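See below for the structure under consideration.
Missing here is one protein chain; the remaining ones are kept as they sit in the complex.
Our next item is subunit A:
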Amino acid sequence: QDRCGCVLMMLCDGVCVQAQKLLRERLCHQKLPDQPVGLDSQYKHLLELLRRTAVHGESNSVLIVGPRGSGKTMVRIHEHHFNAAPVAGLLQTDDKIALKEITRQLHLENVVGDKVFGSFAENLAFLLEALKKGDKSSSRPVLFVLDEFDLFAHHKNQTLLYNLLDVSQSAQTPVAVLGLTCRLDVLELLEKRVKSRFSHRQIHLFSSLSFAQYLDVVRAQLSLPPDFPDPKFSDEWNHSVTKLCEDKTVEEILRRNFNGSKDFRSLHSLLFLAVSRVSVSHSTLREADLIEAWRLISVDSKANVLHGLSILELCLIIAMKHLNDTYDGEPFNFQMVHNEFKKFIQRKSHSIHKFEKPVVMKAFEHLLQLELVRPVDSGVCKVQREYQLMRLMLEHGQVMEALQKYPQCPTDVKQWALSAFG
């Protein structure tokens, strides 16, 4: 019986790991869905446009504009139907590199054999000539995908954009120029002659998702596919997911996430953390997993840093907060902070030792290193360190919250922090 249980465990373990692997792959964008969610009309529009380029040899240019995480890059699903030359503004940081990349992608470098490419000018002339040689009826259409289109607009003279768009507006090789960007004002970046050559087609990817649809997506993302090897497990899993989505706390978490942003990337990172907590011991997704994942994701980045400070450093932060309150956010220097701190020690403190000034200075410098305080002007060393003007990089609420959660915080320090003026 023991052995039987062990085998069962192993089996269960295998299934569980398999399910986890599948979901992780899905959430980590290893596998893109076949079609974007909630963007059907835009998707169709683009598809139609590309189809016309492919079938009729009609040159087109189009911009796909949408906020980050709205599914712009998913157009690359269709790249393989074309002679595609994807370039990214963040990788190809100038026209020279972009040209080289395009030439490579179009397999034009074969013509030259294994010789290295010549100058930028030659490269440009070469590519233009290649594109000029083609014609509408006989050449295979070329798809240029310019990721982070707005960055190309910052290249010198916008040479690449001009030339690509010029090809798209003249009887040469049929091309489709596809710009992906999240900037709504991208057209204003284009020089007027470049702009004139652009067809002014823009496809906006704004998700008008409602929360109900959002929940559906969550459910779909977490569900196991029907062809999962162990139907019993997958049934069980799917059932638990459905139940999970109906849970009030879970719904609250998802709504907060939804309120924050509608894109799926933040959702995926949340779900990924939750799915990672699934183990053999509890082979279904529970609400606690999601809550924990949410806690991890939503925590304020600076709060964590504050928890690691010493009492002295915390006191200095509180002193700075008071200075901020008193002088309405005006910058301060170390001497002022030290005075404030001394006042506290003399008047109110019972538990805090008296620290020597150098020690306080050391603590202050640590805060400086953590960038919780930052010099106003970029630290020119004309002024003595004590008198250099500083700013606190913390919000009032952050200090208070950190204080609440700080382990074994002396009461008089808490009192001091809560009191109105020093």
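Operating definition for what follows: a contact is a pair of C-beta atoms (placed from the backbone, for glycine too) under 8 Å apart; a residue touches a chain by one contact, two chains touch by 3 or more; residues count from 1.
The definition used in the following text is that contacts and distances are computed from a predicted model.
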Choices "Elongator complex protein 6", "Glutaredoxin-related protein 5, mitochondrial", "WD repeat domain-containing protein 83" or "Origin recognition complex subunit 1" - which one is the UniProt name of the chain not shown: "Origin recognition complex subunit 1"
Contact residue for the chain not shown (choose from A:Lys343, A:Arg391 or A:Lys414): A:Arg391
Option touching the unshown chain, where A:Asp300, A:Asp325 or A:Glu365 are the choices: A:Asp300
Hidden-chain contact residue, picked from the options A:Gln92, A:Thr173, A:Gln221 or A:Ser349: A:Thr173
Sites on subunit A contacted by the missing partner chain, in the whole complex: 48, 55-59, 65, 67-68, 83, 95-96, 106-108, 111-112, 115-122, 124-131, 133-134, 136-142, 157, 159, 162-163, 166, 168-174, 182-185, 192-193, 195-197, 199-202, 204, 206-208, 256, 258-262, 298-303, 329, 391, 393-395, 397-398, 401
